[in-house]
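Heads up, the thing below is written out as structure tokens.
With one protein chain held back, the other chains of the complex are shown just where they sit.
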Amino acid sequence: MPKLIPDVLKNLFSKPFTLKYPFEKREPPENFRGKPKVDREKCVSCGLCERICPPGAITLDDEEKPVFDLGICIYCAECVDACPVEAIEKTKEYELGVYDRSKAISK
Amino acid sequence: MVLWAEVLTSIVKFLIFPGIVFSFVVGLFFEGIDRKISAHMQHRIGPPIWQPFLDVGKLFTKEDITPSNAEGWLFNFAPYLGFGAIITVMLMLPVYAAQPAFSAAADLIVIIYLLNIPALAIMLAGVSSSSSFGTVGTERYVVQLFAFELPFIIASLTVAAQANWTLSLEGIVAYQQANGWLLWELPLAAAAILLVAPGKLLKTPFDIPEAETEIVYGPLTEYSGPKLAVFNVMENIKILAVAGFITALFLGGPTAHVIAGVQIPAIVDFLIKTIAILILITLIRTVTARLRIHQALKFYWGFVAIIALINLVYVMVI
Partner (left out) sequence: MSFVVPVGPQHPALEEPEHFRFTVEGEEIVDVDFRLGYMHRGIEKAFEEKSFPRALYLAERICGICSGIHSIACVEAVEELAGVEAPRRARFLRTVLAELERVHSHLLWAGIAAHEIGFMTLFHLTWRDREHVLDVLEMLTGNRVNYAANKIGGVRFDVEPKHLGKISNVLDDLEEDALRYMDVFTSDRTITARCEGEGVLSKGEALRLATVGPTARASGVDEDMRRDDPFAAYGEIDVDVKTAEGGDVLANAEVRLSEILESINILRNAVEQLPEGPLSVDAPKKIPEGQATNRVEAPRGELLYHFKSDGGEKPSRGKVRTPTMANIPAIIEKLKGETIAEIPIVVASIDPCFCCTERVQIVDKNTGKTQTLTKKELREMREE
């Protein structure tokens, strides 16, 4: 007799393990490294984040505040650790799809 | 009856019920039910029951490509050969009453052979498609056909022997209506034929000819678009045909019931029985791995043929 019959019958009569995304979403945990976001008030324009970013996704705009290119960002949160005034925070946003590449930025 | 009325009923039977439209719709729903139940057994949600309709519809809109090295006429003809044969089988099965739609030639032996023509169509598709996957798939299908045909014929002949050697399905259904289901009288033959069903329908553990991880899709690798859709529909109608055949042989065929004063037509009974056989096939498919071709041969000519033979000898001697 096949060994999996009890498991299979138990699964048949229980709630599926699959979540019906996008109607049911999972809450990311606390440490989740999502989209980086800068608080422009706190930022002191030291440029540390731009220098440390491994793929080079951060550039400083006209006001010397960081702009993140979300297409290049690898979501490693090195910038979050590097910022001396804790102006950059890692949010829990992960649904970052856009139709226009130039809109994939975070300021 | 007036000739034109007879012709009209025949055309309706052929085209709509239980011919092309009925078989198409019910066959694809059977695939949907199979996938849905299998998905829940694997603890996931699975596609909706009407998904096969969307799949077939999508395939009809795709480009139809014939490889340049393929045998053109055979490659193009094979799907329709199989489809025509399986519709003919549906017309010869008792679906809504003990009497099939076209009962003139509806004979056990004819149906057994007609049920193999779709397999033959797939084999021809495999060798004519100029791809090595197709050749390997066809080789395996030939061996598998020889493997399961033996116990299948033995089990069917056991039923015929029990029913006083009538070879028409109508007679077998009538015998069961008088004496009860042959499932209880011939349990070993029933077990044999239920084990043959996954082999005939190419379901795990016997989906060896179309083993996805080994030879991509076996004989049908090079097919695309409408021809693949026709093969797909043919395979699904085959599920209905084989389940219907087993119902007629062992589960008493379509019987009308009267429950609490409500008249339930025989077709409902037929559908319930065939869906029960489908669920059994789905269960077997979900809990086993794929065997190798010589293991399948050993299994069918060994265990399954022996239990069918025991039952045949029992019936003929006692």
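Letters A and B mark the chains as written, and numbering starts fresh at 1 in each.
What we mean here is this: a residue touches a chain if its C-beta (ideal position, glycine included) is under 8 Å from a C-beta of that chain, and two chains touch if they have at least 3 such contacts.
Source: prediction; values computed, not measured.
Asks: Which displayed chains make contact with the chain that has been left out?
Replies: Computed over the complete complex, the missing chain touches A, B.
Asks: Based on the whole complex, identify which of B:56, B:70 or B:136 touches the chain you can't see.
Replies: B:136
Asks: Where does chain A touch the missing chain, residue by residue?
Replies: The missing chain touches chain A at positions 2-4, 7-8, 17, 28-33, 52, 54-55, 74-78, 81, 90.
Asks: Using the touch rule from the top, list residues of chain B that touch the missing partner.
Replies: So the residues of chain B touching the unseen chain are 41-44, 132-133, 135-136, 139-140, 204-205, 207-208, 211-216, 286-293, 295.
One rule holds for everything that comes next: only the chains that are shown with their structure count from here on.
Asks: Of all residues in chain A, which touch chain B in the complex?
Replies: Interface residues on chain A, with respect to chain B: 2-5, 8-9, 11-12, 14, 16-18, 20.
Asks: Chain A touches which residues of chain B in the complex?
Replies: So the residues of chain B in touch with chain A come to 37, 39-45, 283, 286-288.
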